[in-house]
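Every protein chain but one is kept in place in this view of the complex.
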Amino acid sequence: MSGEQFLSTSERTFVVNALREGIRVDGRGAYEFRGLSIELGGGGFGSAEVLLGKTRVLANVSAEVVRPTANSAEGFVLFNTSFSPMASPAFEAGRLTEEEVLVSRMLEKAVRRSRAIDTEGLCIVAGEKVWSIRVDIHVLDHEGNILDCACIAAISALLHFRRPDVTVEGDQVTIHPMDERNPIPLSIHHIPICISFGFFDKGERVVVDPTHLEEQVQDGDFIVVVNTHRELCTMSKAGGAGLDVARIVQCTEVAAAKAAEVTELIRGALTKSNEIKK
Amino acid sequence: MDTEMGEAEHAMLHFVTPGETVTADTVFMRGHGTYNDGEELVATVAGVVERINKLISVKPLRARFSGEIGDVVVGRISEVTQKRWRVNMGARQDAALLLAAVNLPGGELRRRSESDELQMRQLLSEGDMISAEIQGFFQDGSASLHTRSLKYGKLRSGSLVTVPSSLVKRSKAHFLHYTLSPGLHVDVILGMNGFVWVSKGSKDANKKGDVPNSTQEDADALYANVNEPITNEERMAIARVSNCILAIAKESELITEAFILLVHEASLRIDCKDIVANSKQIIDAAKMSY
Amino acid sequence: MVLQRSDGRTDNLQLRPPTTTLSPLSRADGSARFAYGKSAVLAAVYGPKEVRLRDELLDSAKIEVLFRPLVGLSGTTERLYEKTIREILESVILKHLHPRTSVQTFEGADDDSSSLILSCAINATILALMDAGVGLKSMVASVTCIIDDSNQLVLDPSAEEIKGAKSVHVFTFDNVSKDVTSCVSTGVYTYEQYKSVFEVSQSACASVQAVYRQTMENKVGGVETVDEE
Amino acid sequence: MKSDVVSPEGFRCDGRRPNELRRFNCDMGTASGGYAGSGADGAAYVEQGNTRCLVLVFGPKEPSMRSAVLHDRATLSVEFNIASFSSGERKTKLRKDKRLLEMASIIKSTFESVILMSSFPRSEITIQIQILQFDGGSLHTAVNATTLALMNAGIPMEDYVVACSAGFGNGHPILDVNYTEEGMDVPVISLGITPRSGKVILLNLESRLHLDEFEKVVTLARDGCTQMHEILDTAVRSSAEALAR
Partner (left out) sequence: MFRLDPDTFKRIHPIEFHRRFLANGIRPDGRESLLSWRTPVVHTGSITTCNGSAMVRVGATAVLCGIKAEIAVPSAAEPTRGFVVSNVDLPALCSSNFRPGAPGEFTQSISDTVQSVVESAVDMDGLCIEPDRAVWVLYADIVFLNYEGAAMDAALLALMAALRNTRLPSKTVYSPTDGTVRASSDLSVPITLKHLPVASTFGVVEAGGGRMLMADPTEDEDAIVGSRVSVVVDALSGDLMGTFGGHIPLELLEQSVVLATQRAKEVGQIVGASK
């Protein structure tokens, strides 16, 4: 049968025992991310391919003019995740897995519910025409921690995205092609960064950015979405090993520090891609 | 805790809820409904602590039927597979009734052949009701049944009533026979799983139960699908007994041979269809006459 | 008059050198990215591997193709792409060598959703199959041509050029039998135009096949090639 | 002008103090009411303020789908529904609403780590949750109701899961946030703990909360959970007494 393979007991204990000695199977420290590479604009504005270790996620942002819901002056931000069977034999085409639901909901909460994007700024004519921003997320390679990788890809793509300029004269709405007028970036209030923790040994050991192997062994996860203003945007833990409140508070602090590091990397990638454009 | 617990202490119920420490004494053994957290024995269900010697268990007030070897159960065939029937008896898994564990028509001491496997559906098919006894358990915890006695087998001429299994206590008599008035008989099979079969009674109570030297005709008749002729009077009697059992269950009283009869008497002044709605009144009246 | 195409090419029959990346993915048995200009496709191959019971074929491998667009959900166009690619693969993979197994290929468009993407997808898939070491009868390669509004034949058009085209042709050729492995043409065109399209496509495909070869040789890498002797 | 979440006198819009829970009411075994016929093995109905929730538990029973069978433990399936009439505006339910799927998945993984799943190999436990009236805090109400329903069904669990929410509005941490307050942009943490170990097993935050306030809010939610445990335990015992008599 296709699908995910089970792990043997000895593999599990190997991972856990190594952690007890303070060593991760890939040699990282507990609070260390895998190598992060952010490639922006491979396919024009608003595309970001992010490689977190070997986990690879492609995010693409597109925009179209649509009619808003009844008399609203807000635009739309839509997320679409696709867990391609390309990424792992465990993903089956056309079936919405629980994992996919959780990842797409987390992204929506991290970016949309935390109001990272100014949706009012997407309005062209109130009640008539607004921009609908669509973020398509493609998981291409699954080596663990899809969520963090997808979140970085989504937010990087949104930061990189430019929409065509629009002028409104009376009833007349003109959308200017990109070569005619400089396109406009989205107005983004803050940069939410998602940090996933994996717990082992009944919650005694914790790591960030778990690999696929670690994800299969872990006793539960804890996801923190935080920005550089030290604002918690979303948190999620469901089941798994129980944690003390003190441990949770400690994790949020670690997450805030990690988020600052990741934000720096995203900004670096943005600057670099802007320089190439010039 | 004293191992010699007095009668009075027994009567006092020790009620615990999940996560509550039952005892911190390490001499006790862990039974159903508990787990060990370090030295402590902790409850996993909301229920009453039971102790048999050093074995401590917590019995939940309500739970799915889990059964023990020797229990009489009533169940419904849910699937016919090779060499076995699967029987839904309201437990956490369907039970299995092996072809080898039933009496076959044509004499008991016959070899089971492949043609018997092909004809299983002619004996018992999906939806048929049976009474049976739990013979044992498989590795995964599902029960194995047998019907190798003429008192077990296919059920006919009556209807099914289901009640919480906790209301049926293990006793000597699960095949009950009531003579409600001269010539009016009703049989009740009280399955330990809470499935109760109420049917037209046999005229002679002695005929039920284990009949020695069973004849071949009896064995053939075992799997017939035809109801006996039933009079309207008998139908009403079956309905009344069924409703009485439901009324007892509604009031969470134990369902026993004697109590069914008492409730039946108490119900006589009430229209059959109103029995369940007036359960409290009837049960109270029945208890009075206890 | 010097012709200037929107991306700077000076000849209508000029093929942009395709960019290829071999095995970018870690989980798949084989993977490749193939791009004409900004139109790129990533393909992954799993197999031959255990097949689902209901898909089992007694005498050959089951071939499954899944195409996902960059933006939005897949619809009827993606089904047509899947069918086209699957039919190509069924004629090209030595599927009778692997009965009762399945070969799955997944294509994801990386950019752009014009017809050009079908050519990229076919080429990326063939490269990914080679990367996965799946036995093939021959190498097939695909190119796209258009007849533009001034009835000029344009090879390997950009997305803008396709928008204004009178007709669009996607041709796939086999390098052994020189047969057409697949053709998908839309729009309105004459028989003469059609004939010129497949002549141009055939020779262009040969140069794509040369790119395949180069890509695979690079994979072998380090090992010095035989041209020393 | 936005009104304050907590007034200068220290009251909230529904008259509660910041650290006060809403009125709690529950009934165990609603659906089966002690007599047979309804098929559910356990049931609980819970009211927390105006949020009302009904939970039915089925099983452990023969799995409805062959593919769902696990050879070493039970499978747990959770269905989470919000009635279309439950809030002010009628909403037609989307069949595959991701929010509902997410809720179901959160509750599933929470209880999977508490129920002794390995005691029931090859069988299935189904939890059906219906929010009948919605006034904020549907997640924690659903978790509390599910705990009661599972106990009512006699399914063994290591411990209670008790849940409570806490938010932060104009400088005050507030307990058990209602719908009006949720609408006032109050960030809300839903917290679930297992009271025996005191550890957090469920945590959910959906709107922005500054890290400096986090500890205060989470501590309040934890206290709320402890209160909730006493309330639930009392409820379980009194309903058991009623049954034992």
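Letters A, B, C and D name the chains as they come in the text, with residue numbers starting at 1 for each one.
The rule is simple: a residue touches a chain if its C-beta (ideal position, glycine included) is under 8 Å from a C-beta of that chain, and two chains touch if they have at least 3 such contacts.
Since the model is a prediction, treat every value here as computed from it, not as a measurement.
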item: Contacting the left-out chain in the complete assembly, out of C:7, C:50 or C:87; value: C:87
item: Absent-chain contact - pick from C:55, C:160 or C:179; value: C:179
item: Residues of subunit C in contact with the chain not shown; value: 75-77, 79-80, 82-84, 86-88, 91, 167, 174, 177-191, 194-195, 198, 202
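Please note the rule applied: only the chains that are shown with their structure count from here on.
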item: Comparison of A-C and B-D (more C-beta pairs in contact); value: B-D
item: Whole-Å gap separating subunit A and subunit C, where each centre is the average of the chain's CA atoms; value: 31
item: Euclidean distance of C-alpha centroids - subunit A vs subunit B, Å; value: 56
item: Separation of mean Cα positions, subunit D and subunit C [Å, integer]; value: 53
item: Contact graph of the chains (line, ring, star, complete, other); value: line
item: Each pair of chains that touches, named by its two labels; value: A-C, A-D, B-D
item: Subunit D-facing residues of subunit A, complex; value: 96, 98, 101-102, 104-105, 108-109, 113-115, 203, 220, 222, 226, 229-245, 248-249, 252-253, 256
item: For the subunit D and subunit A complex, residues of the former touching the latter; value: 96, 98-99, 101-102, 105-114, 187, 189, 193-194, 197-212, 214-215, 218-219, 222
item: Touching residues (chain side subunit D, partner subunit B) in the complex; value: 29, 32-37, 41-42, 59-62, 71, 116, 120-123, 151-160, 194-196, 233, 236-237, 240-241, 243-244
